[in-house]
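Right, chain A next:
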Amino acid sequence: MKTCSKPLALVLPTVMAALVFFTGSASAETVTVYSARNEQLIKPLFDAYTKETGTKIQVLTDKEGPLLERLKAEGAKSPADVLITVDAGNLWHASRMGLLQPIKSGVLNTNVPANLRDPKNEWYALSIRARTIIYNKKFVNPSQLSTYEALAEPEWKGKLCLRTSKKVYNQSLVATMIATLGEKRTEEVVRGWVANLATEVFADDNAVIKAVGAGQCEVGIVNTYYLARALDKDPNMPVGLFWANQKERGVHVNISGAGVTRAAPNAAGGQRLIEWLSSETAQGIYTNDDFEYPVNSKVKPDSIIRHWGPYKMDLINVSKAGELQGNATRLMDRAGYR
Partner candidate 1 sequence: MHTRGSIWNWRGWGPLRALAIAALTLIPLIVVLASFFDPQLEAWEHLATYVLPGVLWNTFVLVVGVGLGVLFLGVSLAWLTAVCDFPGRKFFSWSLMLPLAMPAYVLAFVQVGLLDFTGPVQSFLRAWLGSSSWFPPIRSTGGVVLVLTLAFYPYVYLLARNAFITQGLRAVEAAQMLGYTRFQAFWKVALPMARPWIAGGVTLALMETLADFGSVSIFSFDTFTTAIYKAWFSLFNLSAASQLASLLVMVVLVLAVIDQRLRHNRRYAVKSFTPVRISLQRGAKWSATIFCALILAIAFAVPMIQLLVWVVDVWREDFDARYPVFLLHSIWLAGMAAVVVTVLGLLLSAIRQHHKDATTQLIVRLATLGYAIPGTVLAVGVFIPVAWLDNQLITLAGWLHWDVQQILKGSLFVMLAALSARFLAVAFQPIDAAMQRITRNQGNAARSLGLSPKKVLMHLQLPMVRGGLLTAALIVFVDVMKEMPITLMTRPFGWDTLAVRVFEMTSEGMWDRAALPSLAIVLAGLLPVILLIKKSESGFH
Partner candidate 2 sequence: MDALILDSVVLGYGGKSVVSELSFSLAPGEIGCLLGGSGCGKTTVLRAIAGFEPLQAGRIALNGHWVADASWQLAPERRQIGMVFQDYALFPHMTVADNVGFGLREWTGVDKSRRIEEMLSLVGLDDAGKRYPHQLSGGQQQRVALARALAPGPTVLLMDEPFSNLDVELRERLSIDVHHILKKTGTTGLLVTHNQQEAFAMADRVGVMVDGQLQQWSSPYALYHEPATRQIATFVGDGVFLPAQVSGQNCVSFELGELCRIQPLDVPDNTAVDVLIRPDDIQHDDSSPIKAKVLERVFRGAAFLYTLELPSGDRVLSLVPSHHNHAVGEMIGIQLEIDHLVAFPKL
């Protein structure tokens, strides 16, 4: 096949050069992070960490699914030290796939509450993402609201907006419902929600907030930081936040979190990074940039979300969400929740 000799003659040297150029060089202390949390949210932190400690951080962002498959394929030779995801399900799953290793850390055990870390200490939450009920202030009096389950009642027919069931946030909400209410009751609730939908499910939480704000529907379920972002932009939006299930198990929370990978070439460095991320200094940046709630109780949340007040969170271990995520998905499929 000499046919390709000319173009190849052009391409090959470039490829060779690139090959040499890109091959990782590991001289100064480096921690390699695989992150599903997006770059602009973690980069300021990593920059601060490098400034403080001199440790360089290499980041590779992608979706959770591909990141886990990547770790799996790389196996013992993986360059990654730390895995960061934005939900408990994927951390739980990474742990089950044997991609993480347990950490013994007094710092993390102090900074991160027990329900927000892996029972086997393979991963720790770094921020809390509460998922609760929002309502249109023009149509709804907060006294009408109580629980997620109550939104399945017929009085909300044609008034509910939901995000698609394909988003992990809804899957973990339903998973924790399965854990506390059982499959049967949960399925009834989900069917009730579907029957009450005002319109097709939305692709993201922002759209749900907008729809509630515009009066397309009266109530919805979203993560609080989306609402905080929306109100930050448009404070006059008539959307209020209601802490769900306060008289019982508390509001559903998911997390973003991190763990040290099983094959980590620099496990100690990875652990130090995660410990630092749970510290007071880091928690402020970590959560306030995105209006999330800190895991470290010594850190105050951002002013925009502070006026929503303290809330009671569901203390069920977030790893349950991972464990039951598949069941939750199947249940929602059965109930016709797209």
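In this section, a contact is a pair of C-beta atoms (placed from the backbone, for glycine too) under 8 Å apart; a residue touches a chain by one contact, two chains touch by 3 or more; residues count from 1.
Basis for inclusion: all candidates are chains of the complex that A comes from, given by their letters.
Since the model is a prediction, treat every value here as computed from it, not as a measurement.
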Here the complex member from 1 or 2 that touches chain A is candidate 1
Which residues of chain A touch candidate 1 in their complex?
1-4, 7-8, 10-11, 14-15, 18-19, 22-24, 26, 32, 36, 38-41, 58-66, 69-70, 73-77, 79, 93, 164, 166, 168, 171, 199-207, 210-211, 213-214, 216, 226, 265, 290, 325-326, 329-330, 333-334, 338
